[in-house]
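Here's the structure we're looking at; comments come further down.
One protein chain omitted, others in place.
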Amino acid sequence: MTAEIILFWLFAFLTCAGAIMVAASQNVVRMAFSLVLTLGSTAVLFLLLGADFVGATQLLVYVGGTLVLLVFGVMLTATGPFTRIKSSPADAILSGLIGVVFLFIVASTVTAVNWDGENGIDQKIAMGAHAKAVEGGFNPTQQGNTTRPLGLSFLSLRADRDLKLDLPKESSAETNTAPVVPGVSVVMPGVMPPPKSPVPLSTGYLLPFEIVSVHLLVVLVGAAYLARTKRRATT
Amino acid sequence: MDTLFAANSLAEFFQALLALVGFPVSAPIAHVIAVVTHVALVVGWFGLPAGLFIWAERKISARIQDRLGPTRVGGKFGWLQSLADGVKLIQKEDLVPKDADGLMFRMAPYIVVVASLAAYLALPFSDGWTAVALDTGLFLTLAVLSLEVLGVILAGYSSGSKWALFGAIRESAQMVSYEIPMALCALCPIVTAGTLNLNEVALLQSGGVWNWNILHPFNFFAFFVYFTCATASCKRAPFDLAEAESELVAGFLTEYSGFRWSLFFLAEYASMFLVSGLATVLFLGGWDDGLGVLASIKTASPNGAVSFLANAIGLLFFLVKASVLVCVQIWVRWTLPRLRIDQVMTTCLKYLIPISCFLFAGTVAYPLVLATMSGKTSIIGQPAGERLVQPKKAAGVSNAGATTESHLRITATGTEGSGR
Partner (left out) sequence: MQPTPDKFLFISAVLFVCGVVCMTTKRNGIGILMGVELVLNAANLNFITFSRFTPLGLDGQVFSLFVIVLAAAEAAVALAIALNFYNNHLTIDVDRGDELHG
């Protein structure tokens, strides 16, 4: 029972409890508060999974931005203090039942897979033939330094695929033949020859990144246009 | 013993210390111990000097208004006034209004306090004197700091009072807008340094005042924009629209009293110090003394008790710089009149955001242009890429030292590479 396991169970409980409260509560502001709990705990789960940049983004964008926006919307659309729009009990019971059945189906597929052991995940869903399931995932050293590789991948350079920065065994095997300093070849590919890789160079995410940027701009303009004040026709 | 003084963060320090005593622990447990200790230190810091800053605010404001301020409690200068205030506030009845949403009303102060204290997690007080040396330091700090708004909004909404609701709506509109220029301006020194790790950002500025980011032409202006936005994000005057006492009674604080009310104040002073500390690390050289004495001492003996002592002196420099910035915030509060809400929004959306976008673009383009023209990436001081940074060798404490080394190498080559 290490500290990591204890933290995992604590935040797993908070995540699930918050999600259930969101679904069960009738008061919108309480739902927002439960959603904060869920999203914040999910961010901690991301950190536990070694994705520190995504966890921080989750906190900044979701909890600090999107949720504030939602609560803002609640305040702008409330007709009185603490308005509740109740759904009928029959609906709630029915959807609750369906939800439980749905959860049972999804959970049974999760548990049906043998995640560890001889014939575990590595033979069922591993994509690359050379990769071990648990060791081949990202951030095997549990250091959580994902900022640089993520930034490089948005600039069309994959640190884990192309440069083998995060696979210590293979890179050490390569440094025996040719001394390759990882940092130098990251920034100046023209000076140092790129290390040999078994797979062809992947393309990274420059184009999707640009598309998302333009998309955000369009959304910004669109939302401002939609939400602008209009004179009501019936007054 | 060397590993003890060479630790990159409090977590590694505890790991080395416990290994020395004879209780070796794993990295996650060391992190937990470090975080608990750090939070205890920070809470201790705000039990004592939230009092100190409140006292300072009273004295400074009194002097600005040509008064004396507290003079009686605890001697001639009223040293113990804050303690007396605290005792008074804790004794008060804990009221929850009848129309309020009880649970949310009680929870809101805790969200605010937890957010502003948790933001201290990645703030380095001296070289390596941080709870967890995070690679995403600044990003996570800004993220956690933005949670504070949510507590304020919930407090205002759950009070069931119109004044509080007005305060909450103003706060949410103001904060969502001011976060943007604040983050953009905080990114300018990050671009100059090439890393998000706050410890490395400050380390790259050590060795003299000519290396500080504030002497970088774009970062110079970014500092003032950042400080304005930071003042707004702490809800300090002239941006205290959320509690504007002359129009909104007390804004989102209207229904609060006693202990919960004092929690909001604790959080306000905590985040004031935090944003000032961030400004110190990002622009004012962190724990550097400005003449390069401490840096040369640490270069001479990188590991050991001497360097540890140099770090302790650096801590004093850091605290002094940050406290001066806090005093500037107090000074501004008592000399400038409050803006109207439309003026606040205009200032941000029409002026600060375009200015900060321009500064950010300028910071990115500056070394490129300068290198093409003069072959060097800075006018004053050494270019960031050429500065000597001693990578720490934390032998026996995981491989964090090696990671830092390789990152600094990337940083160095990155700045040089952009100069070509």
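Chains here go by letter, A and B, matching the order in which they are written, and residues are numbered from 1 within each.
Following the convention adopted for this analysis, a residue touches a chain if its C-beta (ideal position, glycine included) is under 8 Å from a C-beta of that chain, and two chains touch if they have at least 3 such contacts.
No experiment lies behind these values; they were computed from the predicted model shown.
A.B. asks: What are the shown chains in contact with the chain that isn't displayed?
C.D. replies: A
A.B. asks: For subunit A, which residues touch the unseen chain?
C.D. replies: Where subunit A meets the chain not shown: residues 2, 4-5, 8, 12, 15-16, 19-20, 22-23, 28, 31-32, 35, 38-39, 42, 45-46, 48-51, 53-54, 57-58, 61-62, 65-66, 69-70, 72-74, 76-77, 79, 85-87, 91-92, 95-96, 98-99, 102-103, 106-107, 110-111, 113, 115-116, 121, 125-128, 131, 133-134, 136-139, 142, 146, 149-150, 153-154, 158-161, 205, 208, 212, 215-216, 219-220, 222-224, 226-227, 230, 232.
We adopt the following convention: only the chains that are shown with their structure count from here on.
A.B. asks: Between subunit A and subunit B, what distance separates the C-alpha centroids? Give it in angstrom.
C.D. replies: Here subunit A and subunit B have centroids separated by 27 Å.
A.B. asks: Please name which positions on subunit A make contact with subunit B in the complex.
C.D. replies: Checking each residue of subunit A against subunit B gives 2-4, 7, 27, 29-30, 33, 36, 40, 52-53, 55-57, 59-60, 63-65, 67-69, 71-72, 74-76, 81-82, 141-148, 181-184, 186-188.
A.B. asks: So in the complex, which bits of subunit B are touching subunit A?
C.D. replies: Residues in contact with subunit A: 26-29, 31-32, 99, 101, 103-104, 107, 111, 134-136, 139-140, 142-144, 146-147, 149-150, 153-154, 157-158, 160, 165, 168-169, 172-173, 175-176, 179, 196, 399-400, 403, 406-407, 409-410, 413-414, 417.
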